[in-house]
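Yeah, one chain of the complex is gone here, protein chain that is, but the others are all in their spots.
Our next item is chain A:
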Amino acid sequence: MTQQFVAMHMSDGIINAPTSVIFGVLAVAALGFCGWRARSELDERTVPLAGLVAAFIFAVQMVNFPILPGVSGHLLGGALAAILVGPFTGALCVSIVLVVQSLLFADGGITALGTNITNMSLIGVAAGYATAAITYTFTKQLGASAFVAAVIGTVAAAMGFVIEYAIGGASSASLVAVAGYMFGTHVLIGVGEGVITALTVVAVARARPDLVYLLRNSRREALA
């Protein structure tokens, strides 16, 4: 059996060292802020869910699905985590997954951790959660909101890479070509991400609606 598990995240060297340092500092500062703000999202009831959401994202990221001949995609998990456990805890969930993958499985460069965390944890979660919150407020459709949020979160994360490449890309490949290719592939990946996110969020909401952060939060706002 020669099943090959492919590397999934940005390697070292693709973005130059100064740019990597800047995004490393940005990521550490942002995660510190998330750790502080996550206190309002976490209590003894939601801690087990938050731990399982991180483990779930790790597991599902292993399952690359085909999007085009010779091209695959995998879950990023930002919208999924944010909807279930809140945006600040959600960003920490995705970051823990990226750190474990980089340090234990040599997947995703170590100096690229700052850029990878910025794209998938910070941008993916922020764009995904903002989209989910707005869509859910207007439609009250959890599954549809989760799908749209996952598509937007995935494309936004891909555009994060494009920005980093524009600032410090260590290659002569044209920025327009990279941006176009990243956008196109990540719209398709986003559809897969949307399906996985909607199915997961709806399944958790059916079993334990009291645990789903987006539902708890919108109820709190409605009461206020």
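Odds and ends about this structure:
Convention: a residue touches a chain if its C-beta (ideal position, glycine included) is under 8 Å from a C-beta of that chain, and two chains touch if they have at least 3 such contacts; residues count from 1.
Following the convention adopted for this analysis, contacts and distances are computed from a predicted model.
Here one chain is missing from view; checked against "Amidohydrolase", "Ribose ABC transporter permease", "FAD-dependent oxidoreductase" or "PDGLE domain-containing protein", UniProt names that protein "PDGLE domain-containing protein". Touching the missing chain, out of A:Ala144, A:Ile163, A:Val178 or A:Val195, is residue A:Val178.
Among A:Val60, A:Ala79, A:Ala156 or A:Leu214, only A:Val60 touches the chain that is left out of the view.
Listed by residue number, the positions of chain A touching the unshown chain are 1-14, 35, 38-40, 42-44, 46-48, 50-56, 58-60, 62-67, 70-74, 89, 92-93, 96-97, 99-107, 109-110, 158, 161, 165, 169-173, 177-178, 181-182, 185-186, 188-189, 204, 207-208.
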